[in-house]
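Let's look at chain A:
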Amino acid sequence: MTQNIARRTVFATALGGVAATMVRTPLAWGADPITIGCSMPQTGALASNGKAVLLTMQIWAEEVNAKGGIMGRPVQLVYYDDQSNPANVPRIYTKLLDVDKVDLIVTNGTNLTVPAMPIAMERGKVVMCMFSLAINEKFHYDRFFQTMPYGPDGKAAISAGFFEIAMGMTPKPMTVALVGADAEFSKNAVAGAREQARKHGLRVVYDRTYPPSTVDFGPIIRGIATTNPDLVYIGSYPLDTTGLIRSARELSFRPKLFGGGMVGTQNASLKGDLGEMLNDVVSYELYCPAAAGHFPRVAPMLEKYQPLAATNGVDTLGYYSPPFTYCSMEVLEQAVKGVGGLDQDKLGKYIHATKFDTIVGDIKFGADGEWTEPRMLTVQFRGLKGQGVDQFKSPSAEVILHPAQYRTGEVHHPMGPAAQ
Partner candidate 1 sequence: MTDALLVVDGLTKRFGGFTALSDISLRIQPGERLGLIGPNGSGKSTFTNCISGTLPIDAGSVTLDGRRLDGLPSHQRTRLGLARSFQLPRPFGSLTVAENLRVPMLYAGRGGTDTEAELLEMVGLGGKAAQRPGDLTQVEMRKLELARAMAASPRLLVADEAMAGLSNSEVDEILALLLRLNDQGVTIVLIEHIMRAVMAFSQRLVCLVAGRKIADGDPQDVIRNDDVLKAYLGE
Partner candidate 2 sequence: MSSITISHLGAGYGKVRVIQDLSMEVRSGETVALLGTNGNGKSTLIKCVMGLLTPAEGSIKAEIDGVTHELAGMRTEDIVSLGIALVPEGRRLFPRLTVEENLTIGAFRRVARKVLPRNIDFCFEAFPRLKERRTQLAGSMSGGEQQMLALGRALMSEPRILLIDEPSVGLAPLLVKRTIEKIAELKQEKQLTVLMAEQNFHQALRIADRGYVIVHGEIAFAGNSAAELNENDLIKKLYMGL
Partner candidate 3 sequence: MSNLRFWACGLLLVLVGWLLGRLVSNEYAFFAGYSVLQYILLATAWNILGGYAGYVNFGTAAFFALGAYVSVALNKLYAPPLPVLIVAGGVASGLIGLLMGSLTLKLRGVFFSIATLALAIVSQAVITNWEFVGGSSGAYVLRPRVGPLGGSYIEYLFYTMLVMAVAAVALARTVERSKLGFGLAAIRDDEAAAEASGVPTLKLKLLATVASGTLMGMAGAPLPFYVAYLDPPSAFNLAYAVNTIAMPLVGGTGTWIGPVLGAILLTVVQETAMVTISSAANLLIVGLLMVGFITLAPNGIVGMVRKLRGDRR
């Protein structure tokens, strides 16, 4: 597999335009393959996630094919690079569906999924979507399924854990500062947090957004600090997550609770880079070693993933996208087997009706294709020293605070200094 991928990269790079043939994983057997198509960012701002997702899908396909495929048919991935640009997505999915005639489609990310929706809907295709937020609120498409564990109320799910934990602290917090990047996910995360704050009767003392291209976050942290909030809820993307945490540490800004819906704290290289600065920061996770006991099949999959990730220059821990990507593929696999074919209507109904046993536990899809129960993990970083990725492999590095069934510790507050 390593070789295969490495060779493909080299080949494509070297031959450029001529290398048109390597997209479909070459297969040795005669049976007609089941083709799964997707648009996956390999360049541009979303490439980091896109590459990790694709790598996991390839691992899954390899495993399935090694076991003899699905119903005796091999699986084959067909994927194109949308360059993180939504304008490329409609063409890619019509190509996949009308020209390549793929059997199943998978999508990734909110703004790269929405452009695919009308196309899939017109063709009645099941959409297996990863890492997007509340898309089907607009479409109400009954064959749309999303494996990001937001549950039925997506926007609230991101921040619910944070606020529940906060309200359990003594003394009770009175004020909250909200800050988010001017972009889709963070905006929604903060919108959810605003609701939560109102629900819990917290006074919002700061509520601002910043452009993703911000370089120095010191002024923003200072602006927040002057309002002296008990809680700071942040919706951010990887680079700003780092910038905000670093600036807060440098300016010794230590509210009672700091964190929220921060994309990036899940990423291995950013974790390792921030290291002890993350101590006491609260963020969300989809998986972390503290939860390993609940999901025993994740660790072996990650063992396959991690060495490949290192050579491909993507997230080397793989706690974020790989388990849920793998889970999406498992759902598809089990559905096809359950239906005994590729009839999209039957597949859609089957997925709605079935409880799936996946690498990330038992899941069931409810209204609008979201999980019936939210299962975002709210975690707090603890006991980190200096920098380095390896310490995050210990279950004690991230304490799960929420939801209750996975809890491995109690919240630590107020926020302490970086080095503990």
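The definition used in the following text is that a contact is a pair of C-beta atoms (placed from the backbone, for glycine too) under 8 Å apart; a residue touches a chain by one contact, two chains touch by 3 or more; residues count from 1.
The candidates came about this way: all candidates are chains of the complex that A comes from, given by their letters.
Every value quoted in this text rests on a predicted model; they were computed, and no experiment measured them.
Q: Need the partner of chain A in this complex, chosen from 1, 2 or 3. Which is it?
A: The touching one is 3.
Q: Provide the residue numbers of chain A that touch candidate 3 in the complex, in ascending order.
A: Result: residues 8-9, 12-13, 16-17, 19-20, 22-23, 42-43, 45, 47, 79-83, 85-92, 94-95, 98-99, 111, 114-115, 117-119, 122, 138-139, 181-184, 187-188, 191, 209, 211-212 of chain A touch candidate 3.
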